[in-house]
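All protein chains but one are shown in place.
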Amino acid sequence: MSTITADAHVHSHDDHTHAGSFLSTYVFSRDHKIIGIQFLFSTLIWFLIGGLLALGIRWQLAYPWSSMPILGKLVYSAEGGQIAPEAYTMLFTMHATVMIFLVIIPILAGAFGNFLIPLMIGADDMAFPTLNMLSYWFMWPAFFAFGASFFVGTGPASGWTSYPPLSLTSEAQMFWLIGLTFVGVSSMMGSVNYLTTIIQMRAPGMTMFRLPMTIWGMFITAILQAFALPVLTAAGFMQLMDLKLGTGFFIPEGWSASNSLRASGGGQPLLWQHLFWFYSHPAVYIMILPAMGMVSDMLSCFARKPLFGYKPMVYSIAGIAGLGFIVWGHHMFVSGMNPVLGMTFMVATMFIALPSAIKTFNWLGTIWGSKIQFTTPMLFALSFVSMFIIGGLSGIFMAATPVDIFIHDTYFIVAHFHYVLFAGTAMAVFGAIYFWFPKMFGRMMNERWGKVHFFLTFIFLNGVFYPMHILGWVGFPRRLADPYHYETFRHLLPLNQFMTWCAILMVTTQIIFAINFFYSIFFGPKAGRNPWRANSLEWQAPSPPGHGNFDFQPIIYRGPYEYGSPEVDEDYYPQTTPPPTDRPLAVPAH
Amino acid sequence: MSDSHAPKFSYQPALPIPNGKTCLWLFLSTEIMFFAGLIGTYIVLRFGAVAWPAPHDVHLSEPIGAFNTFVLICSSVTVVLALEAAKLNQASKAKGWLLLTFLLGCVFLGVKLYEYNAKFSHGIYPVRPHGLVYDKADIHYAAAVRKRLNDLKTDLTNTGAAVTPDDQARITVIDDVMRQVDEAEAAIRNEPDSPAGVIKLMELAYQIYPPHDHGTVLQAAEAGAVPPAALVKFAALEQPVAGEAANSQNAEREGLNEKYPWLRLPIMIPGGPMWASTYFLLTGFHALHVLVGLIVFALLLFKTLDRSRANVVENIGLYWHFVDLVWIFLFPLLYLF
Amino acid sequence: MRHFWAFLFLLVPILGVLTFLLAPYYNHAFPRDISEQGHVIDQLFMFILSLTGIIFVGTEVCLFYFMWKYNGQSNAEPVKYSHGSHTLEVVWTILPAVTLLFIAIYQMNAWADAKMRRPNVPVTAEVTGRQFNWDVRYPGPDGELHTPDDIVRVDGDIHFPSGEEVLLSIKSADVLHSFFLPNLRIKQDVVPGMQQYMWFKCREPKEVVDIVCAELCGWGHYKMSGRATFEPRAEFNAWLKEKAAEQNVRQVAQAKEEKKEEKK
Partner (left out) sequence: MSDRDQHSEVGHDSHEHIAHGGNGKYIAVFIALCLLTMGSFLTYFPFWREHVPYQASRALMLAISCTKAMLVIMFFMHLLWEANWKWVLTIPATFMSVFLMLMLVPDIGWRINNGYARYSEERWVYAANPQKIESSDVKAAEKDLSREDTH
């Protein structure tokens, strides 16, 4: 508090004086907003690629070995449009890799983290703008490496988990691992930067417990990345060495590949799984915590009511992070891991359901007794809650070790993580794009088409992913190019065809979103500073914010969820508006 | 550090330290996790291993390791003195200490290179698809030895030029080893149920690359891992050496590979491949961190190290101490355990 | 149409529950259980399904009700200016915690039975996963594995005695695989260099079921299938004998062939 300066009105004079060359403004920009938008566009392009890869998978499951229309002809013309089993293996490997490492994590932490953190805490930029720029540009080698891996042989085909020794038999894995390393370095740079910014650069009055949930989500995510990712990077290097140099960390003695014996040995394939999941379990929270935060903000804003149980929400996020580090073993219940260890991991896993439950109840509490405005972002936020309930509850099945023996590696798992990642995070991201679009581009997106987009996506996503629970109930294994090879699963073909058509329609629906998005950037109606009449700090800045973000010194007087406060006449009470008695002290300069 | 920008607004920092230092400490926590992954791997793989070579088997010299530890400790002190000098605005003094740190870091890397060279020259490194190091003297080992011998012989005989006496001597050595390989393989083929062939191979392996630590073999025998018969044979091999080096306990026995450096036959070190994997992984990443530190020192040496740069010196110092810390754990784990 | 969105969200619990209720009638549920121990897993699954089903319906209906009741267009009441309730937080922390703890303890026994309490019987067979087949090795008359009288089959046709405890020693020859018998509710990954055990008991006298590989093992993962035949002990022994004889004939033939080649 000692640092509050007397001059509370720091006008930004260099809004327009900073104009550098095109390259330094839009390409190698050090401005967190430009970097955030760069991340957004890159990840949306990868989102498209990942979606098309998924369509390939779905096509093969619905019409095995039959020529895929349009795409198959383009990509697999040599095989007459047919997806070969090698290609199928590559499809699901790269679908997961692209979606996780190049879409979800960078869109949450990279795009929204970058854009929102300084704006929401009242900083003029990140603590280290150059580091921030580097963290974006370190994604490009990753983009190239993952992109190149498609063209090496039949592409990486050991699953996104890259379990050795299978992964050590493929040359494309080298590019995959290099891509992973660059993603790791980029995330590491990003996360230390975010942490420093959030810890050190909050506006006067913005105490930790006045931060919006979005920032809490980003903060905990950054901690998870900082602590978990280095372990994966280390493991990735080890696998790279096993692949290229001839070490044997993950290779048992006397292991042979491609008919030649590998002299180096003495390692253990399970070691990779441990190190991998030590990162990748926290990573599933990296993929959802910021979304949870953004959903909390949207819910409270459009319910016009304070967030229910702010502190329990914060504690439950922290609880998820803490527990997230000691439950990785539940991915390995049937992997040959010591079953005693399995039991300890099972108990820890059961308890990680607890914070998620608390969050869900608090979201319900938030809309209780409110006045809901059914805007597009609100619909996406509500669907996040509704879908997260399904995804969360199906997690309990997997935590129950004996049940996991049966459903492990079946479509039940696929259903679970798609409900959390697609129906959860991706829907929250859509909502967040609709919500913060005015702040990013200064214009509004079209509401009517937004609702159409929501409606169709909501229907089709349930059509694709809900039946997966049923498939899993039958024991339908994932990652099989032709599950109908087995008599047990032959009768599931019609259901799979239904799901595939839903998937095709769902991907088609996104055209509405794309058109709406690009049209609105140029022709959408102009948005004011605060089109949603929201409280949090970013809405007090100009839309879009200029260099330096604020045209006044932000001073914070309250938390971000004071909607419907009896103290004021309007139903919102921005964080920067001084309490009535202090009013003369600092009036935001508009 | 370099990319902090001028503040436009006032903030309410949670920690009473500059942003650069906050960021650096956070970075160090990620580094802790990185090395935890590496060192954890080493510990569990090592203690779960069937066999692990003693330091001398793999030409690991404890005094050199201890010297390197000393060098790093010295450099830690000098960097801290550089910081103190910078804080007192004694720029030239600070630069002097920093230069000394830089030099000490170079010494560390130089010693490391020397050590690596000692491994490489003995063929101890992991390389795909086959290193020179084999876990055990089995038929694969025999095949590898045979292949190397054949290659050598073809090189010597196919040159077209007249066979020099020097080459002739080499061919004699090759033929001698080849005969032993043949004998051993024949024994394995003819009496697959008897350990005689394996013992012959082991004998050959000990000739090519004798265990440099007598204790290893004895320990392995105590654990029931070496067939006693092989031990009998090994003891017989040991006899003349014991006599020769009666007055010097640490004298190393010379193997064929050391006697004839051109031979470079595959060698048997139980647990050797895994040892090489972990050793080069750990020391390699540590050396990489040292190198990064040195680059930053070098850049810093061109600047005036007065009070305004004390922060920078402090941050790179923190990093350097962390590198030192990692070595503090690596030294006993790699050299003395 | 004011409540359009609320009713859209109401579809989630309705269709969700309906799907699970109808699925068994179309045979879209657990494959037929032929094992002695599988019902434990099935019961546990159904128990968790009903428990989560209740919570699912409760929360989703609650969400619908709030969306319907507190629609900004129809709700004239002022919003409740509430920051949360300490009592409620405690209640909905403790309740799930107790439930979860209960599930955790309730299932431990089943887990121990499945993976920890190895039955004290001789190993029936050794199964090896390799790209892309399941090989099996029966101990032969001397009851010991890795002896010359072993019976080795590599055609993916694996027989087990039914009605008695079967102990398998499983391992992998190349990459990770997973030995999955959906009809017996058992699954175990096989790890190269590691030898593990799995055990089960078939209660039906005569059954033929699929063996599925449930861990990605390469391009041919989808076709790494096998057939497990369960038959009474007598038939099983007869089958073993037949296969042993077949193997001997084959070996003799091979030996003859080799000799012929040597002569040439």
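Per-chain numbering from 1; labels A, B and C assigned in written order.
Here is the rule we use: a residue touches a chain if its C-beta (ideal position, glycine included) is under 8 Å from a C-beta of that chain, and two chains touch if they have at least 3 such contacts.
What you see is a predicted model, and the numbers here were worked out from it, not measured in a lab.
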item	value
Displayed chains contacted by the hidden chain, counting the whole assembly	A, B, C
Option from B:20, B:123, B:210 or B:293 whose C-beta touches the chain left out	B:20
Touching residue (missing chain; options C:28, C:171 or C:201)	C:171
For chain B, residues in touch with the removed chain	1-2, 4, 7, 13-21, 25-26, 28-29, 32-33, 35-37, 39-41, 43-45, 47-51, 62-63, 66, 69-70, 73-74, 76-77, 79-81, 84, 135-136, 138, 140, 193-196, 198-199, 220, 223-229, 232-233, 249, 270-271, 308-309, 311-312, 317-318, 321-322, 324-325, 328-329, 331-332, 336-337
Chain C, residues in touch with the chain not shown (by the definition above)	115-116, 146, 171, 173, 191, 193-197
Interface residues of chain A (partner: the chain not displayed)	2-3, 200, 227, 231, 252-254, 265-266, 268, 270-271, 274, 278, 325-326, 329, 336-341
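Here, only the chains that are shown with their structure count from here on.
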item	value
Distance from the mean Cα position of chain C to that of chain A, given in whole angstrom	30
CA centroid of chain B to CA centroid of chain C, Å	46
In the complex with chain C, residue positions of chain A that touch it	84-86, 88-89, 154, 157-159, 163, 165-166, 169, 252-257, 268-270, 303-312, 334-336, 339-340, 342-343, 346-347, 350-351, 353-354, 357-358, 360-362, 364-365, 367-374, 379, 382-383, 385-386, 389-390, 393-394, 396-397, 399-403, 405-410, 455, 458, 462, 466-467, 469-471, 473-475, 477, 479-483, 485-488, 491-492, 495, 561, 563-566, 571
Of chain A, residues touching chain B in the complex	1, 3-5, 10, 12, 30, 122-125, 127-131, 188, 191-193, 195-196, 199-208, 226-231, 233-235, 237-238, 241, 244-249, 253, 260-268, 271, 275, 278, 548, 550, 553-554
In the complex, chain C residues that touch chain A	5, 8-9, 12, 15-16, 19-20, 23, 27-31, 40-41, 44-45, 48-49, 52, 55-56, 59-60, 62-63, 66-67, 70-72, 75, 77-85, 88-89, 92-93, 96-97, 100-101, 103-104, 107-108, 110-112, 114-116, 174-176, 178, 180, 182-183, 185-194, 196, 209-210, 212-223, 225
